[in-house]
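For reference, the structure is listed below as structure tokens.
Excluded from the complex is one protein chain; the other protein chains are retained at their positions.
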Amino acid sequence: MEIELRKVHKSFGGTTALDAVDLSIHSGELIALLGPSGSGKTTLLRSIAGLESLSSGVVLFDGKDASTLSVQQRRVGFVFQHYALFRHMRVLDNVAFGLRCRPRAQRPSRAEILARARSLLDVVRLPHLADRYPDQLSGGERQRVALARAMAIEPSVLLLDEPFGALDARVRDELRRWLRELHDANGYTTVFVTHDQAEALELADRIVVLNRGRIEQSGTPEQLYDAPANRFVFDFLGRGCALSGQFTLQGFVPDGASRTFPVSSGTTPKTQGQGEAHVRPHDWRPCQAQDGLPVQVLRARRLGAKLMIEAKAAAQAQIIDVEWPHEPGLPLPEAGSTLTLEPVRLHVFD
Amino acid sequence: MTRRVLPGFGLSLGVTLAWLSLLVLIPLASVFLKAAGLGIAGVWEIWSDPRVASALRLSFFAALIAAAFNAVTGTLVAWVLVRYRFPGRRLLDAIIDLPFALPTAVAGIALTALYAGNGWIGRWLEPLGAKVAYTPVGIVVALVFIGLPFVVRSVQPVLSESDRALEEAAATLGSSRFNAIVRVVLPAIAPAILTGFALAFARAVGEYGSVIFIAGNLPNVSEIAPLLIVIRLEEFDYRGATAIATAMLLLAFAMLLAIHALQAFTARHRRAGQ
Partner (left out) sequence: MNPGRRDRIATPAIGEPAIVRWLLIAFVVAFLAVFLLMPLALVFTEAFAQGWRVFAEAIADPDALASIKLTLLLAAICVPLNLIFGIAAAWAIARFEFPGKSWLNALIDLPLSVSPVVSGLCFVLVFGAQGWLGPWLAGHGIKIIFALPGIMLATLFVTLPFVARELIPLMQSQGSDEELAALGLGASGWRTFFRVTLPNVRWGLLYGVLLCNARAMGEFGAVSVVSGHIRGLTNTMPLHVEILYNEYSFTAAFAVASLLALLALVTLALKTLLEWRGSHSPRRAAH
């Protein structure tokens, strides 16, 4: 199902949660709504489900105005952050709930409802838990039951509100992988909300970055990571450091370096002169003394397969973070030693 | 919290035990001792007396009906107070505890005056043939009054803590509002309703002051068990009074056990969910 949001606006009292948001979601996409707390991502998700009414703007399902549909009629599968499983019902009854709510005319037979519920439990790999109660399940198991319950109504879209937020790191990784597999297998249009950029980058076909009710950028993980539209997206999706320097027609000269480096993303400001460019930690390379920025190593440590270096350039205010793959056998750079670094990619924002 | 570190264990426990023994244990034990003196046969004989049996039945069933009524209306009141906003809500919420705070005799005469033939409400009901004052119906009305806060105060905290996400989940799954309330919300608050019911019932069974004015106090018709105890005492029939009191104490203990069991059951379920 194609979902479109046009100029969707939502305010609570004096606060604006969504500020004239435009978004298109295509059939079969796995989209992440990414942003910090208060960015409006959950409000956006709930607006699609009909759980929030809009102050203005419209949500379209396949071109038709969804506001004519009540929450019950929208056939969205919603998975809540804390699962919202019905405590007094067995797992099987939880999954079957949506089917049992259908009006007589559309309700399958009792036997068929149970059969469908069981087959969904198979899909989420929990058939052995059908007769347990939610209290007896682990967090990861509860989340899968919640997903099975949502899928039981054959929804046109799956909406997940920070589905893995409340879980241990290990369980989270497993479930992320599993969600991707599930999506690839059944092709549901899926929208999930997260504040974890790693999760978004790993799972989503497309990421929509939200900040204070507005969409900062929307695109594939590669697009967002390699070509962030602004400082917010850059900072939110990964670490980086700001370099002060001069802009010329050819590019950017960091203070303390003598070479000009090309700008790979962003716009070169029209006014040449003093400005800022940003570099990701893994976009530094060592180079010859005259070809780059001289720095002094403050601290070097190994983190698993990576080498993390904190360095200081004389003319730069910020500490430069460098991240390289660790070469086994090579010694770590000593504190106090000097290096010359060149930035492979520079990002510039207005 | 070890005995050795904090002082005052001996003193506090001693005072507590002494006070409880003097005021609670010994007096209550005296009831059972006296009843034991009568023997089971003797007690049973007194219970089987038609007037006594009728009074016990009346106290029991009037309390049951009142508590059941309170279970339903109390839940509705709790729902409205928790879920809705309207002018005067805070005031009404505060006034729910009135039956706790108001002396029972005051409640008794006020209710009687209200429902008597010339009272504010009685004058509308009587022409319709509904006589409330001086009948068993009046007893139930008084018991509804004093039992009202129990269910409301039992259900309110559970309802306000209940997770709206459950109701939203039900809605996204296609459930109508009515179905969601019946299938999702009610089961969650059922233990609280039951607890409130049990508390209201236990209180109503032994109630005296609010009831004796509005009841007709006619033997075998509208005479409650506590009143019969008082009458027997005035006749210096200690044995009769004690036998009836024993029945009421046994019932009270049974209710206490039931309430404790219910609360333990709910606590266990809630803990399992963490």
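Read from first to last, the chains carry the letters A and B; within each, the first residue is number 1.
Going forward, a contact is a pair of C-beta atoms (placed from the backbone, for glycine too) under 8 Å apart; a residue touches a chain by one contact, two chains touch by 3 or more.
Predicted model, so just to flag it, every value in this text is computed and none were measured.
Among A:L51, A:A66, A:V79 or A:A200, the one in contact with the hidden chain is A:L51. For chain A, the list of residues touching the undisplayed chain reads 12-13, 15, 17, 37-38, 42-43, 46, 50-53, 71.
Against the chain not displayed here, chain B makes contact via residues 1-3, 5-9, 11-13, 15-17, 19-20, 23-28, 30-31, 34, 73, 76-77, 79-86, 88, 92, 94-111, 113-114, 119-121, 144-145, 148-154, 156-157, 164, 167-168, 171, 177, 180, 196, 199, 202, 205-209, 213, 226-227, 229-230, 233, 236, 238, 241-242, 245, 248-249, 252-253, 255-256, 259-260.
In this text, only the chains that are shown with their structure count from here on.
Residue ranges of chain B in contact with chain A, taken from their complex: 163, 165-166, 168-176, 179, 183-184, 187-188, 269, 272-273. Across the interface of their complex, chain B is touched by residues 49, 51, 71-78, 80-82, 84, 86-88, 97-98, 101-102, 134-136, 149-150, 152-153 of chain A.
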